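First comes the structure, then the notes that go with it.
Here the complex is missing a single protein chain, while all its other protein chains stay put.
To keep things simple, chains are lettered A and B as they appear, and every chain counts its residues starting from 1.
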Amino acid sequence: MSRISLTVLAALSVVGGACERKNAPAQSAGQSGGTPQGVSSAPGQAPGGGVHAATPGEPGTPAASGGAGTVDGDTILIGEVGSLTGAEASFGISTRNGIELAVNQTNESGGVKGKKIVVRVYDDQSKPEEAANAATRLISQDHVKVILGEVASTNSLAMAQKAQPAGVPMISPSSTNPKVTQVGNYIFRVCFIDPFQGFVMAKFTKENLKLTRAAVLKDNKSDYSLGLTEYFTRKFTEMGGKIVTTEAYSKGDTDFRSQLTAIKGQKPDAIYVPGYYNDVGIVARQARELGIKAPMLGGDGWRSEKLFELGGRSIEGSYFSDHYSPDNPSPLVQKFIAEYKAVYGSVPDSLAGLGYDAARVAIAAMKRAPDLSGSAIRDAIAQTKDFPGVAGTITLDENRNAVKPAVVLQVEPGAKLKYITTISP
Amino acid sequence: MKTAALPVTAGLPQRLRGIFPIAVAIPVLALLQLVVEDMHFFVYLASIVGVNVILAVSLNIVNGMTGQFSIGHAGFMAVGAYISGKFSLQVKDLALSALPVAASDQLMFVLALLVGGTAAAICGFIVGLPSLRLKGDYLAIVTLGFGEIIRVIVQNTEAFGRALGLSGIPQRSTFFMVWFWVFLTVLVARRIAGSSHGRSLWAIREDEVAAEAMGVNTTAYKVRAFVISSFFAGVAGGLFAHFVPIINPGSFTFVKSIEVVVMVVAGGLGSTTGAIIAAVFLTLLPEALRSTFTALSGGQAGIAQKIDQIRMPIYGLLLVLLMLVRPQGLFGTKEIWDVLPRWLPRRRKGIA
Partner (left out) sequence: MADFLQHLINGVAAGTIYALVALGYTMVYGVLKLINFAHGDVMMVGVYLGYATAFHLGRAQSSFAGILLIFLVAMGGCALLGLTIERFAYRPLREKPRLTALITAIGISFALSYGFQLDYGPLPGAAPRAFPEIIKPDEWLIIGDRDVVIWNWQVISLLIAIALMVMLQYLVFKTRFGRAMRAVSFDHRVAALMGIPTDRVIAGTFMLGSALAAGAGLLYAIKDTSVQPLMGLYVGLKAFVAAVIGGIGHVPGAVVGALLLGLVEEFVVGYTASSWRDAVAFGFLIVVLLARPTGLFGQVAAEKV
């Protein structure tokens, strides 16, 4: 008897689950009255890794019914996919915070076309099938106007292939593989692409630092790192430099001594470590510990307060390329940093800045567009020119990539960054 | 262990009994396919569920019926996914002129699945033959290691896309195809369970030494079960590759293997029905939670998000709870017809 009831229970919950899933968009109770409250951002939460409120309060189901082009009630729904759990959680959460800040600011100053923006966020655990699932859900069930995401190019590619055929514009804040925007004309990005950034550091090393022998320590598990390595290597050798050796690690490793010892044996003038700050800090420490004196070079993945915490004094004197300089006197940048710090308790990293910009580009486009259909928004986004982003001035080229110069920064004692030079595409 | 199936085939002539289930399944699935064609999200979700069911049912053959500790199923899935994906990429522009394009595409797709499945089966053989001679715990660690080694190989191979992953695989998967293979897998699993081959597997599960003493060549049977199970895992991977726009090593980690093991154990080691139900339930649960909390989140911001975050630790705790409260799983070793109430007409064999 208990077995039967167990079976019945299981079956009911499955059916219940299935019902929930399909009914959600059909519940047109979304029109239920009352003004959607202002955005509730959780005040004073833990720094860095905190999860923060996404959707502003709104009674009833905030699902938009009907196809693209109709806006239900007083809100505009946009979607976001990010890695909020798992190994990439810190990046996904930073991006999330940047987007949320932008949306909150917009809603406080009146929203778009008089309507508030609501962000529907789904976690993809950094798996492409989950990213595709989330994107499909956002498109088919939630009927969002624009999708923001993702950080990892793999996940962005998965999402892009769902967004493009459905005619929903998508903006990636930080995916750098050139393939992402090649999926179609509805896919955009607001960051550099790998070929450019690899070139930047190669040029800097060869022409500014005048060094000719470089070693590379790449992250084998990160397409971003592999991409930068490929282009850096190509450009550096084209300019007459020599890559003495290329070693690899896996994102999340903590012991790089083996690879560094091998690098040390080759006596390079500099070491290119195009990875993320989590690992780079430790790489620096162990490099110094082993007696390597050469400076290290990197990309925008270095940009975070954690770099200083993990790298200590070992990271001082090293250089990396990035979107903006912290002592950039632009009031926009300073205001962004101050507000971010006030709400989230820490200085924003490059991912947060890019998330902020991606959201603002989308919002500006929606304001400019004659109506809120997919193609109108898409055209408006494509016209983005000289947009003042916190991560550089954004102009989207014909491949829908952001054209902007990169700055090279040096790490100074006291957890400071010094601006060295700007390199334009 | 009861193996009596629903006696629907009782009235049929002997020759047709084998084909009957397939002959019924095809039109039913085709009909469903026509109905759901445009419901994109439903199709996607149903495909994910289908893949998980295939994984769970195939793993059940090894972990459940044969009682071995295999925790590297995601590795075989990865092999199937990458090999069939690569195959599809190569033959993307080929078509059989005799058939309309859609049919030819599907044929190529089936071919790709078979190629992927066979590759996975070969890997199953290579992994299984040496390790199935070792004690149970060693098989666990070796299968785990195999999954990791596959991941590292893929990450280092340019042809498989390395860290970015393999993209551009023609997305030919349909609801029909996925669930047809689900049906096939379940059919094979049931047929094995009900055969003398299956009885040997059960014997190995119950007491390996006794089985060996009774003349069962335990290593051979274990390897065979392993190979069959790997084949279907490979097919599942192949299906997966054809509805997910891009595949990368991150989808085939140890955590995925564990998720499949949990489905098998929660459903009941040895019960095909249990594996199916657990797979469906555990795949839909996060989606259902998401829907519920998004709907409820009216005034409460971000609960859906928080649920996404607590999903994993809750999963872990549920596992512990499940083992403490009902270690034999939902169905134990029984199948659905063993628990159906008595008032469903059942033909009793022999003296009624």
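Basically, a residue touches a chain if its C-beta (ideal position, glycine included) is under 8 Å from a C-beta of that chain, and two chains touch if they have at least 3 such contacts.
Because the structure is a prediction, the values reported are computed rather than measured.
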Residue of B:59, B:77, B:177 or B:262 touching the missing chain in the full complex: B:262
Hidden partner chain, touching residue among A:106, A:175, A:278 or A:401: A:278
Touch criterion as defined above, residue of A:108, A:238, A:255 or A:327 at the omitted chain: A:255
Chain B, residues in touch with the chain not shown (by the definition above): 63, 69, 130-131, 133-138, 140-142, 144-146, 148-149, 151-153, 155-156, 209-210, 258, 261-262, 265, 269, 309-310, 312-313, 315-320, 322-324, 327
Residues from chain A at the interface with the omitted partner, ascending: 45-46, 48-51, 85, 87, 89-90, 93, 220, 247-250, 252-255, 257-259, 261-262, 264-265, 278, 281-282, 285-286, 289-291, 306, 309-310, 312
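Just so it is clear, only the chains that are shown with their structure count from here on.
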Distance between chain centroids, defined by C-alpha means - chain A, chain B (Å): 34
Complex interface listing, chain A residues touching chain B: 3-4, 6-7, 10-11, 13-14, 16-18, 20-24, 27, 37, 40, 42, 51-63, 84-85, 120-123, 126-129, 132-133, 136-137, 139-141, 153-154, 157-158, 160-162, 177, 179, 220-223, 225-226
Footprint of chain A on chain B - complex, ascending: 39-42, 44-45, 48, 155-156, 162-165, 167, 171, 240, 244-251, 277, 280-281, 284-285, 287-288, 290-292, 294-295, 297-302, 304-306, 308-309, 311-312, 330-331, 334, 336, 339, 341
